[in-house]
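Heads up: the structure comes next, in structure tokens.
Only one protein chain is missing from this complex, and each of the others stays in its spot.
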Amino acid sequence: MKLYEHIGKKLFFRYDIPIPYGKLAENAAEAAEAAADLGEVVIKAQVLSGKRGKAGAIAFAADPGEARREADRILQMNLGDAGVSKLLVEEKLNIEQEFYLAITVDGTTRRPIVLVSLDGGMDVEEVPEERMIRWTVDPYIGFQDYMVREICRRLGVGGELRKEFASLIPKLYRLFREVDAELIEINPLAVTQKGFIAADAKVTIDDDALYRHPQLPVIREKTVLELKAEELDLAYVELDGDIAIMANGAGITMATLDMVQHYGGAPANFLDFGGGADIEKTAQALELLLGTNPRVLLINIFGGITRCDVVAEAFARVKETRGIDLPVSFRLVGTNEAEGRAILQKVGIKSFTTMDEAVRHAVEMDRPS
Amino acid sequence: MKLYEHIGKKLFFRYDIPIPYGKLAENAAEAAEAAADLGEVVIKAQVLSGKRGKAGAIAFAADPGEARREADRILQMNLGDAGVSKLLVEEKLNIEQEFYLAITVDGTTRRPIVLVSLDGGMDVEEVPEERMIRWTVDPYIGFQDYMVREICRRLGVGGELRKEFASLIPKLYRLFREVDAELIEINPLAVTQKGFIAADAKVTIDDDALYRHPQLPVIREKTVLELKAEELDLAYVELDGDIAIMANGAGITMATLDMVQHYGGAPANFLDFGGGADIEKTAQALELLLGTNPRVLLINIFGGITRCDVVAEAFARVKETRGIDLPVSFRLVGTNEAEGRAILQKVGIKSFTTMDEAVRHAVEMDRPS
Amino acid sequence: MAIYINQDTRVLVQGITGRQGSFHTGQMLAYGTKVIGGVSPGKGGQVVEGIPVFDTAFEAMEKEPADASILFIPAPYAKDAALEALDAGIRILVLITEHIPLHDAVEIMACAESRGATVVGPNTFGLVSSGLCKIGIMPNRYFIPGPVGVVSRSGTLCYEIVGHLTENRIGTTTVVGLGGDRVVGLHFIDVLKQFAKDDDTKAVMLVGEIGGSAEEEAAAFVSSSMRKPVVAYLAGRSAPPGKRMGHAGAIIERGRGTFDSKVKALQKAGVAVAEMPAEIPEMIGDLLSESS
Partner (left out) sequence: MAIYINQDTRVLVQGITGRQGSFHTGQMLAYGTKVIGGVSPGKGGQVVEGIPVFDTAFEAMEKEPADASILFIPAPYAKDAALEALDAGIRILVLITEHIPLHDAVEIMACAESRGATVVGPNTFGLVSSGLCKIGIMPNRYFIPGPVGVVSRSGTLCYEIVGHLTENRIGTTTVVGLGGDRVVGLHFIDVLKQFAKDDDTKAVMLVGEIGGSAEEEAAAFVSSSMRKPVVAYLAGRSAPPGKRMGHAGAIIERGRGTFDSKVKALQKAGVAVAEMPAEIPEMIGDLLSESS
């Protein structure tokens, strides 16, 4: 779960990580009021998209009037499907230098990794390897002071800057562990007269650990359908095509999408309904897909924990109660295959045994010759 | 640093470890008042000696009158050189069973160790090995829930008791780590209708880590001289004999005492003034010893970091300013030995080169034939 | 010779009394796996599918020493059970559990590393040495002995591919599911090293997907040290960048781990990359007859 900047900064504040003075504004008047208090300000759309700067959703304002105008403008924007409902109005920092600092988990080493660079800002991805320090942390030993000394030596940093890093990184690491973060990123980490200030805050909490953090606000930036899928514990992503796809397992669902595209079709979604779903859940997944009004429905089941008869039964039930009148391409093999196939036949659906046949059939039906 | 029971229990309370209701009393009236609030009570002298129970410094009282009388009696007591100035007056527990629970560091494994026994109480040292669980904890992994399950299995404990242990031990381990304890002991750990209650609390904080815990009260149960020695950073213990002993290093000081005893003498103290002391500190150590009015002074120096000339100079200075008129046996070898010997000669002291000679000389002077 | 596990591997089931645990204990026994005990706190003394249940892994190891353990433990308790198994002396830990918190997985891996134990998963279907020992949840009938070593990040997609092989009468030596999480114990490269040494394995099938850099690392190993033919299939060609698709690992981050970068790396290492699962049996068949 990604956190909005202002929530990430609240966490920073709680861990004694310096942040700019700022206020949250929900309309232009509040933004102007904040500017009256803070002087020169920066106004930032509170959205989860990473490209606010390039999209123009960050603006400076010298006075309350300008703050009002810019706030008005930004509140009208649409950023990555989502509107802007909140603005963070902060004192404009006198930035001398922009650093980059992040902590995440590296899948390759299976350990936390601290990333530090003296070249922060918008183009941090282009920083050459030798100017980006990657420090892998033994989770049992944790982040120790000597690591700051060595990181700073490699960066060629001493004096006050080293003291700032020595104070900052251990706090950030503690936050990282204690809130079960997947990623904490400060970019830019502003160097000012007053020392380091986190000018931005990107914090992503591990979804699987959210149950341990009931105090965190729930943040969702999803479509209504995606939210509904989440409630049903389905992995669902909307796409632009016409062929609705449902399969059991993330890998095989991806492979199904790949094949649809390979044969010239366009997937309408990604829907992995997981393993071992019961009739009820399978039926709900189907209903959700049908609600998106696709042109063709492609179901690809390779039964393992998932039982073919359960999927077929769910399909039959939905067909009877709600009606399914679009073309369906159904692939069904694996556990209780014969039973499943029989159920489908009763409701007039012929099923395929291979993914290849099923996908080709779906694509053909989508583009009648 | 040993903590008084009531301070240990305050720590327990802060870590959500159940303790009895209780009040601190400094006189009989306060004890009676506490008994009026609490009903039947137990009154316990707040001293650091381990044998309060056997010494009669713990008493039960059924009503405020009895509480007043018992408090009066205990406040008159002398326990291991120390008077009783505070009493802990607690509700009398309805104890069904007495367990034993402790955490300390085991020098052999170099790791924390959790000790648990279902046979708690006064004679816990006699509990047979097989009824005392010793669970060594990897400091990096910490104390995990599964350890409670296995400890309980070995103890043959299930159900509610296991739940109580599962709730208690992890808290105690956290306390142990976070306050830098050398030892935490709950004996007895009372099993009552309301679950576990820590009927006693023995907490010893690592002296070397006290600087990290400024919030802890400073507790000293030492003689005036020992306190003064502590201020001077000397390792000093008072003993019953006549020969004052000063040496550099704990091992050699112990060996000097052993040899004094071997030759029939009686040491007046243990004083290790450490390595590398300067003239000032050495002189202060000497002054302290002389202040105890011993019959003989034995100084045993094997100079390494400690310089012989510095010790000799300190001795000469004290002799000149204060006067040293008791018999002195001085052994002096090692770093700057010649210089030291010359300085001593000037103030009329002949020094020995071996420990054996010096000790024998000291014992002879103590018992003139 | 089989890698990781074989007919003598003694297997413990943690969480044996649950729905999944008991069902798959039966399935593993049916496959021929030596399941020798189960763990379920507070249920010691029960019997599941003829297998004795113990209260703790320590008790199990005392009474029925095991080499490997498979975990059917709900995510919030999985770390504790995994550390218990490692502390009790288990050498191979198979973590079926999905949704284990990331930081818990990090700790499990660090603990396993310090004890020299092997972790498969989490969020894996397990592993099987075909015909000898299955420690996992995959359908028994697809895993018949043969010359192909299979290693996969996905579950059902792996069954799909092994199913294609089986239909074409191509069996497997060992099939390993790495698991779909960001932090998993075994990576492609670990399993490839084993396959490289295993005389019975004549060809290797690698089933990857977008995200992470495990496929690129595998390609580097194949290029430097692998003498056996390798076929790969990768899922996620059509995935839009940055969208999360069920597997936490399947996020495209910073240009690393894209479909194209993986295909390029593998092909450069001499790996044949299949376009579709259905092509795989023929590709493997050809490579096997070439190399024999």
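For reference, chains read A, B and C in written order, and residue numbers begin at 1 within each chain.
Everything below uses one rule, namely that a residue touches a chain if its C-beta (ideal position, glycine included) is under 8 Å from a C-beta of that chain, and two chains touch if they have at least 3 such contacts.
Small disclaimer: the values here were computed from a predicted structure and weren't measured.
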Touch partners of the unshown chain, restricted to the chains that are shown, please. A, B
With the missing chain put back, one of B:28, B:45 or B:247 would touch it. Which one? B:247
Using the touch definition from the top, which of A:96, A:123, A:145 or A:240 touches the missing chain? A:145
Tell me, which residues in chain A touch the chain that this view leaves out? 140-141, 144-146, 149-150, 153, 158
If the hidden chain were put back, which residues of chain B would touch it? 105, 107-108, 110-112, 125, 138-140, 177, 180, 182, 206, 208-209, 211-212, 235, 237, 239, 247-255, 257-262, 267, 270, 272, 275-276, 302-306, 333-335, 354-356
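Convention: only the chains that are shown with their structure count from here on.
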Have a look and report which chain pair racks up the highest count of C-beta pairs in contact. A-C
Centroid-based (C-alpha) most distant chain relative to chain C: B
Rounded to the nearest Å, the gap separating the Cα centres of chain B and chain C is 56
Euclidean distance of C-alpha centroids - chain A vs chain C, Å: 27
Considering chain A alone, which of its residues make contact with at least two other chains? 140
Identify all positions of chain C at which a residue touches two or more other chains, and write them in rising order. 114
